[in-house]
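Here the complex is missing one protein chain, while the rest keep their positions.
And now, subunit A:
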């Protein structure tokens, strides 16, 4: 893979890298014939960040070698900080004329006799051409990408869509005097009502230093948002700020607005930022704010894991953030909408990695409602467009299968659950039915 970009494309690229390095430590690069993706997950897998650069972003972009018939994708993993420190240097920013990034695969049998080929490991080569013909070549070793990860797909039927400019959201966050530091991981609780939004800082009796924290609550009108499509009011979600701040900082530097989508509390939050020849996706896990009575949980699979998080016994106990990503083997195909499972059951599944596999595969045989046996293969490459982007024919397929969300009845759901002896909170089904109604 070889990509070249010039000095003015360096800025968004380094901004992306800065944001990625704030999300997680290891950065994955995936180059396909049309796009270059950089993505990473944080250590607890509760936040995911992906930047996709179209090939128009680069002045030159080539993947694979058509003559040799190598597969047209390249992939590797490296430390985000190393790449960032190379590109974000002050001298680089002022003297760079163009930058070439290439991935050289390790296995080279018939490759050229270039002395730079190592032959053992894959390398990411960053070649900076600076003023006065000074050339700086950095060769970074690529770690073998062992497990690919991708986020779960949101179910958009009950999704709330908000659009807000970065300055406005930054003003909101700034009001909170939150402890800064590596050890603190502040959370904010957002309550979305019809016409206003209440943002509250999470109260905990003591913070890390044993001092009582200041609790802040602020109300903003929904007019601050450029778009405010709330699915159901009121909705309350809580999520951690560390990654959210990185996203806001990126959006602000690039001057782009944020599209925030979320469904239920405890389903992850999706943020889209689209720019000039690139698009980004951020997924942040959310949780129920403690002391809240709502216990809406769809946990058809992996009940053990979920129930543990459910117990509100100790409301001030730190809640483990839910995973937003899962392992996947197929990373490139983001254009197969038919693979989406539109059922409410499978929607939360992607967040619980291994246990979901076996459970889900039970359904097709018994119920014959799942669209295809493809699901049982458990290979949903989850760079999938949201269901709202499904083509009409695919929508028809889903509707036919009888499991469109809007057509599920309470009885049908309960039946399903009882058959499999799964614990279900019937209250939640009733609520869902109310939405469908």
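For the reader, a short list of remarks on this structure follows.
Here, a residue touches a chain if its C-beta (ideal position, glycine included) is under 8 Å from a C-beta of that chain, and two chains touch if they have at least 3 such contacts; residues count from 1.
Everything that follows uses one rule, which is that contacts and distances are computed from a predicted model.
As stated in its UniProt record, the chain not included in the shown complex is "Rad1/Rec1/Rad17", which appears among "Transcription factor IBH1-like 1", "DNA replication complex GINS protein PSF3", "Glutamyl-tRNA(Gln) amidotransferase subunit A, mitochondrial" or "Rad1/Rec1/Rad17". The hidden chain makes contact, of the residues A:43, A:59, A:137 or A:175, with A:137. Note on the undisplayed chain: of the listed residues A:15, A:50 or A:123, the one touching it is A:123. Residues of subunit A in touch with the missing chain: 79, 82, 85-86, 89, 91-92, 123-124, 132-141.
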